[in-house]
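Everything below concerns the one structure shown next.
The other protein chains are all here in position, but one chain of the complex has been omitted.
For clarity, chains are labelled A, B and C in written order, and residue numbers in each chain start from 1.
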């Protein structure tokens, strides 16, 4: 792969008002920056302005660790929430899985082939099934079984493990347990889950059985940030596939696996490219 | 269009058991029939067998009005529910609409260009908006306004109108009123409705607003047979379209119109081609 | 429909260089404008920068007919090609058709229901088939038959007709004749054609027969600006539909009609919303 020079990304949201676009682009050009991408969106119902602006660090007159401070007066003037990110900073990633292998294996493969801009630290599993595969990929594998009785202890172990590996981004690759509210609060907008239905249809357990019972002609999958309300998190990506009366629950499940895999991969990629701005229980996903 | 020789279609369902396929195909070939299409399906969960078998009437040794009787012993032997249909018999169609024109105009156009194998008898509307267009198309237009007070009378008028025009198939082209249970019972599996969401998501009113509030990344439309349980009827066809954070409710509504139009047209076509077998709140739709 | 206040749209392209975004947004904000949408793109292979920026005319300090002149110094500084458009200026539209009705009827319906922001002036047809329908819609219908012998005369009549009606945008709704090079030159990037295949597959005549012969599993349609090279014009929109071995040429043609209709409507809409910037034989289509 070619070496790419690092860029900075500003993720901005604030109340919609005049002059924001000019103020932000001036900040960059006055300091000698070259804007590579700029996208904006206004939620006209709520009156919120969102912007993602990416510019070259090369030639920019402010050191990367000074950018946030230098931008603070502009942010203050417009009442902005701002995140400053860098395209060469790879988040430390943990994947959590249960028995089902497809999303886990797919992410491992994408990570190995360099497609995921993250540093995979560990795989946490409440079942022991994927130890060998993770070993082959050279990834620490932490088996944390859970029972109704040991739930609080297991949840504490999960948090300990994430802290031990200094994880800052978690992907739930068909992890079939509810996370503790503490963990979800600590990792707000930094945990992506895949639900195996077209939300908000078929919330909860066994969505493929529900889909079969209802006789739908399309099945879906939904990637979203994990929140305390199960299956109510901000949706990042969804996709569907056509099915027919011929598809029994097993067939729906098999076809759904390919959907889940691709939808989760797209959502993780959008997050890692700093293209997702969650707000309320919705998201802006820039292209 | 080329003149097509008429075919007969048998739509069969019964408890799954050995020998059905052979018995049915033998009935046809013994009587000199030539099978054009045959499709079967077994719902293995419920143990129900379904078959659609289409054969040429030309050269068949039984008069078309005798086929049902001639097939009765076979049907009895297997406990079959059977419908005998003919590809040159065009059902008498009524379209019911409200203010929204897109599904109505699309069906009128398809009917006019010969794509719909039905004889359009009338358009019933609880608003007066489409009188002129229907006049241009030469279709009787019956305006039956409805208020909370006049609901029972209006429903009676609807039934009277359908009887007057001897209608045997009804399409609800975004008709925004609930039908009377009497009408639904009389026209079981003969009324197709379009719902402007991907059912079972966003049941009820304002699905595009619901979709916007939830922040979904796909919107959908669903065509189904009308049943007493609103939005619970057997689904015939569904489709989705990709949307983004940029789509406000008006934009979702506009994009959804194209979905509704196409989904309804496909469902109507499948019904008119005798390819749909409803059972419970599901359907078999043969290809 | 709600009354929307008019906006101005700048469509800009130039060699990529530093400072463009800031210069353009400053021009607008300095003059008291409020930016509603702004999208940019850089073709990094060719080093070309594209921008679409939409702002409120209400409160803007420059009269609408002075905007181009006021922006000229900025345009000159960066070597920009600029178009200034207004959302309340509706182009004068002509539709050209042949025997096939589906695209024509669909556009007529969208125009009648207010979905197309254009003023339809006339329908030109080399067959006499749609006179009655156009009459019903109150649209002047000009029948200009064509034979190999009368081709030059017919082409002159087409140009005369477009001039007579002062047309500035032409949609070829399955018009099955090649336009004269003169007409194409006069209406560069202002004629949209629909081709009934997924270009560049199946160039030329009978694409559905070609698709059937090749045994493809998807068929497509392509909307593009008309250029002298047939089927080589800049693509605006494409879509596909799944087909199977069961689809004969007639069935592909029928399914294709729905594709053609929707693809053409989307392309026309994108054009009318000033979202398309053609360059070479490609386009930027902003969202």
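The rule is simple: a residue touches a chain if its C-beta (ideal position, glycine included) is under 8 Å from a C-beta of that chain, and two chains touch if they have at least 3 such contacts.
Since we're looking at a predicted model, the values are computed, not measured.
**Q** Out of A:16, A:54, A:106 or A:260, which is the one that touches the chain we can't see?
**A** Missing-chain contact among the listed residues: A:106.
**Q** Looking at A:15, A:66, A:150 or A:244, which residue reaches the missing chain?
**A** A:244
**Q** Would you write out the residues of subunit A that touch the absent chain, in ascending order?
**A** Listed in rising order, the touching residues are 101-102, 105-106, 109, 113, 115, 136, 244, 246, 254, 258, 262, 265, 287.
**Q** Residues of subunit B in contact with the chain that isn't shown?
**A** Against the missing chain, subunit B presents residues 18-19, 21-22, 25-26, 28-29, 34-40, 42, 242, 287.
**Q** With the missing chain put back, which residues of subunit C would touch it? List them for me.
**A** Touch set of subunit C with respect to the missing chain: 41, 43-45, 198-202, 212, 214-218, 220, 234-240, 244-246, 248-249, 281-285, 287.
Criterion: only the chains that are shown with their structure count from here on.
**Q** Name the chain whose C-alpha centroid is most distant from the C-alpha centroid of subunit A.
**A** Result for max centroid distance from subunit A is chain B.
**Q** Is it true that over half of the residue numbers where subunit B touches subunit C are used by both copies, so same, or is it different?
**A** Shared-number fraction above one half, so same.
**Q** Between which chains do we find the greatest number of C-beta pairs in contact?
**A** Of all chain pairs, the one joined by the most C-beta contacts is A-B.
**Q** Round to the nearest whole Å and give the separation of the Cα centres of subunit B and subunit C.
**A** 35
**Q** In subunit C, what residues contact two or more other chains?
**A** 287
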